[in-house]
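For subunit A:
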Amino acid sequence: MTLADAFTPGTFVDAFRFMPDHAGLLLSKTAEHIELSFAALGIALVLALPLGLWLGHRHRGLFVAVSVSSLGRALPSVAVIAFGITLLGVGFWNNTAALVVLAVPPILTNAYFAVDGVDANAVEAARGMGLTELQILLRIELPLGLALVVAGVRIAAVFVIATATIAAIAGGGGLGEIIVNQASYGLAGVVAASLCVSALAFLTALALGLVRRAVSPRGVRRA
Partner candidate 1 sequence: MIPSFGQGSACERTNGWWCTDWLRDHWGDTLQPALLQHVELSLIAVAVGFAIASALAIAGFRFRLVDAPVGALADFLYTIPSLALFQLLVPLTGLTETTVEIALVSYTLLVLYRNMVEGLRGVPADVLEAARGMGLTRVQTFVRVELPLAAPAVLAGLRIATVSTISIATVAAFVIPKGLGEPIFVALNQNLFKTEILAAGGLAVALALTADGVLVLAQRLLTPWSRLR
Partner candidate 2 sequence: MRSQAAELVFDEATKQYPGRPEPAVDRLSLTVPAGEICVLVGPSGGGKTTALKLVNRLIPLSSGDIRIDGTSILDLDLVTLRRGIGYVIQQVGLFPHMTVEENIATVPRLLGWSRQRIRERVLELLELVGLDPDHDRRRYPAQLSGGQQQRVGLARALAANPPLMLMDEPFGAIDPIVRARLQEEFLRLQRELGKTVVFVTHDIDEAIKLGDRIAILREGGRLAQYDTPARILAEPADEFVAQFVGADRALKALTLRTLGDLDLRPGTWLPGLPRVPVATTLRDALAVLVAEGHERLIVVDEAGEPLGTATRDDLLA
């Protein structure tokens, strides 16, 4: 994991030359990166979203939501990946499992607070009109809190893409494989791959930011 000794800003020029020369490599690694990240994000969504929404609806488990959130923030991604290797060995599923662990907290916490914070009067009115609990959650609370839910997914997505880079040390593939392997790809390759993964993270964040804006109910401003 040593890096070359000569560093100059000119490296960036080399990196931009590297890109067209190795377009096929970068594209396939980017595809792997997306595959790994989205698999983890998808699993985390399935696990955390219903739980967070339901806890928020019941206004239960504030302690769980807060603890999961701060523990999630405190868990060093490197340690989680390394721990995953010792436990599950090297490979795609090991990495996915580690990434899921890191993606769950922001999704769970935001889903909880999104639903928990919905105006109690609106919920009471809905209950008074005879909506079932599930209908209240899906038709009243979720639309009102959706922007905050998406904000949590955005944080998780950025985090997962970043950590998937580190996961390359555990042989999961993706752009990280180039970044941590300067011996094979040279500094130009490392920088080029870094730019690719940054662009990927930025575009994902941008897209989810637009989604968040689109699902913000008109006439409702939430912090």
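A quick word on the picks: all candidates are chains of the complex that A comes from, given by their letters.
Note that contacts are C-beta pairs under 8 Å (C-beta built on N, C-alpha and C of every residue); 3 or more make two chains touch, one makes a residue touch a chain; residues count from 1.
Only a predicted model underlies this, so the values are computations on that prediction, with no experimental measurement involved.
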Query - In-complex contact partner of subunit A, selected from candidates 1 or 2 - result: 1
**Report entry** Partner candidate 1, residues of subunit A touching it in the complex
**Finding:** 1, 3, 7-12, 70-71, 73-80, 82-83, 85-86, 158, 161-163, 165-166, 169, 176, 179-180, 187, 190-191, 193-195, 197-198, 201-202, 204-205, 223
